[in-house]
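For this view, one protein chain was removed and the others were kept in their places.
Here the chain labels run A and B in written order, and each chain numbers its own residues starting at 1.
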Amino acid sequence: MTPRQRAWFFAVAAAGLVACYLWAFTGLPGFGNYPGPYGQEILRRAVGETHATGVVSTVNFLYRGFDTVGEEFILFAAAAGMSVLLRKLRAERETGPADEADSRTIPATSSAVRIPALLLVGPTVVIGWWLASHAQTNPSGGFQGGVILATAFILVYLSGEFFTFRKLSPVVLVDAVEALGAGGFAAVGLAAVVMNLPFLYNYLPLGQFPGAISSSGTIALISFFVGLEVAAAFVLIVGELLEQTLLRSA
Amino acid sequence: MIPVAVMNTLQVVILVLVAAGAMVVVRTKVRVRQVLALSAYGVLLAILFFVFQAPDVTLSELTVGAVALPIILLLAIAKVRKPEQ
Partner (left out) sequence: MGIFPFLVVAWIVVVGLYGIVTSRDLIHQIVCLIVVQSSTYVLLLGVGYVTGGAAPYFFDIPLHTKAVDPIVQALALTDVVVEAAVTALLLSFAVQAYKRFGTLDPLELTQFKG
């Protein structure tokens, strides 16, 4: 099928798809008139039951915690799949610094990149840590904090070389941290099962003041583990791709 | 609180910008330029989520769509580039 025939076929199919979409959207109650019962019910109950003022995090880690376990394991599987997929082929060999010295046409990284990157590593770690541990009060949580923590390691790579990055985050250590994060989340839920409660029930003491750091029981703990896991997964992903750029086919 | 009419115009404006941004990202054929267009599209999406009263999703989209995803894409592009480019 030539590309033009494919484009015409797509035009017909897209017209059908848009027609079905429009038919479905006219059945919705319109933008802004959300009628659903679950959202309003959770808004009424969440702060009272969990002493957490960030309702989205309570939905994520308590009321629908099972979905979040699944999504976190998707992340885990994606990082593991990349480690398997990007293995060295037989025809490739790793170039050390000696091989590249004579054909070095790449300019060295300029100071305008290295110095700000170095200065920003500290604040990035602090911000990521703060976000990952404040899931119950602010618009933050494990997922966002984890990604920002991973960005700190990438800043280290930008301000130095790949080998600095690799020394700061050896693959074995990052793998172990990722497993700790994923397993920790599941373990917190399973500990509830051991105590004869439903999976991922909130069994830790709720804080006395709604919105304090130590409030809301298991939510803060789970958010911390999720932050660890997401950070480790992203460092692993970026590290795998960075290593690929060092390989050259023989 | 911001009056509803102002919020509505803000939302319409940013929705139009997002629609235009999607078209720009799809029509860019050069790889590195498309990654930069994707980064700008991610910032536009983050503003859209903010105007829809969802600060959590804004944070996520900013960190992932404007930082992490372009880094991963640029690394893959660097790998598949032909040596003389």
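Here, contacts are C-beta pairs under 8 Å (C-beta built on N, C-alpha and C of every residue); 3 or more make two chains touch, one makes a residue touch a chain.
For clarity, every value in this text was computed on a predicted model and none was experimentally measured.
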item: Among the chains presented, those that the missing one touches; value: A, B
item: Positions on chain B where the hidden chain makes contact; value: 1, 4, 8, 11-12, 15-16, 18-19, 22-23, 25-27, 29, 31, 34-35, 38, 41, 45, 48-49, 52-57, 60-61, 64-65, 68-69, 72-73, 76-77, 79-80
item: For chain A, the residues touching the chain missing from this view; value: 3, 6-7, 10, 14, 17-18, 21-22, 25-26, 28, 30-34, 36, 38-39, 42-44, 46-47, 53-57, 59-60, 64, 67-68, 71, 74-75, 78-79, 81-82, 85-86, 89, 92, 137-139, 141, 143-144, 146-147, 210-211, 230, 233-234, 237, 240-241, 244, 249
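One rule holds for everything that comes next: only the chains that are shown with their structure count from here on.
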item: Residue ranges of chain A in contact with chain B within the complex; value: 56-57, 131, 139-141, 143-144, 147-148, 150-151, 154, 234, 237-238, 241-242, 244-245
item: Touching residues on chain B, where the partner in the complex is chain A; value: 55-56, 58-60, 63-64, 67-68, 71-72, 75-76, 78-79
